[in-house]
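This view holds just a subset of the chains, kept in their places.
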Amino acid sequence: MPYVNIRVAGTLSKDQKRNICKGVTDVISKESGKPPEAILIFIDEVEHENIAKGGTLLTPPR
Amino acid sequence: MPYVNIRVAGTLSKDQKRNICKGVTDVISKESGKPPEAILIFIDEVEHENIAKGGTLLTPPR
Amino acid sequence: MPYVNIRVAGTLSKDQKRNICKGVTDVISKESGKPPEAILIFIDEVEHENIAKGGTLLTPPR
């Protein structure tokens, strides 16, 4: 019953989400032996100013 | 000091949130013996296209 | 496809887990209209010394 949470800075296109979810599910299913249907993925698209690295807020790419 | 995170696809009405939080708090308080005031719940309403099951993005209900 | 994460201080008996998961699933299913089978719950039992409230670590009950 794997649960996966992917948090990214900024947004993804629907195609990117589709490909990431397909690819991540394939990898985890193949390696863990769990059926793909059991794998649940949540993507969080987080604004750059809500993420910090090294104590500094990220800035969005221009 | 129970912390609960509930992630749902799509949105909930304020009444649904109210009833879910009341009901979940009652269940956990009764079973664990912790006072209701100690129970903190966060609800995340997540877009269908940000959730995948079996490697496929959810589609919103029509 | 609701996902629920419940984090508690200390441990729960298997009966407490069973009753909490049954009760929480019932509440969310009834209020949200999602089938119970779609509801996935993860319980995290966290040591008291890994939780702080008001800046002070919890102490386990004697």
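For clarity, chains are labelled A, B and C in written order, and residue numbers in each chain start from 1.
Just so we're on the same page, a contact is a pair of C-beta atoms (placed from the backbone, for glycine too) under 8 Å apart; a residue touches a chain by one contact, two chains touch by 3 or more.
These numbers were taken from a predicted model, which means no experiment stands behind them.
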Whole-complex copies, counting every chain including the 3 in place: 6
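We adopt the following convention: only the chains that are shown with their structure count from here on.
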Between subunit B and subunit C, centroid-to-centroid distance (C-alpha), Å: 11
Whole-Å distance, C-alpha centre of subunit A to that of subunit B, is 20
Subunit A and subunit C have mean C-alpha positions lying a whole-number Å distance apart equal to 24
At which residue positions does subunit C touch at least two other chains? 1, 3
Residue ranges of subunit C touching subunit A (in the complex, touch as defined): 1, 3, 40, 42
Given the complex with subunit C, which residues does subunit B contribute to the contact? 1-9, 12, 16, 19-20, 23-24, 27-28, 30-32, 34, 51, 53, 58
Across the complex, what residues on subunit B touch subunit A? 7, 46, 49-57
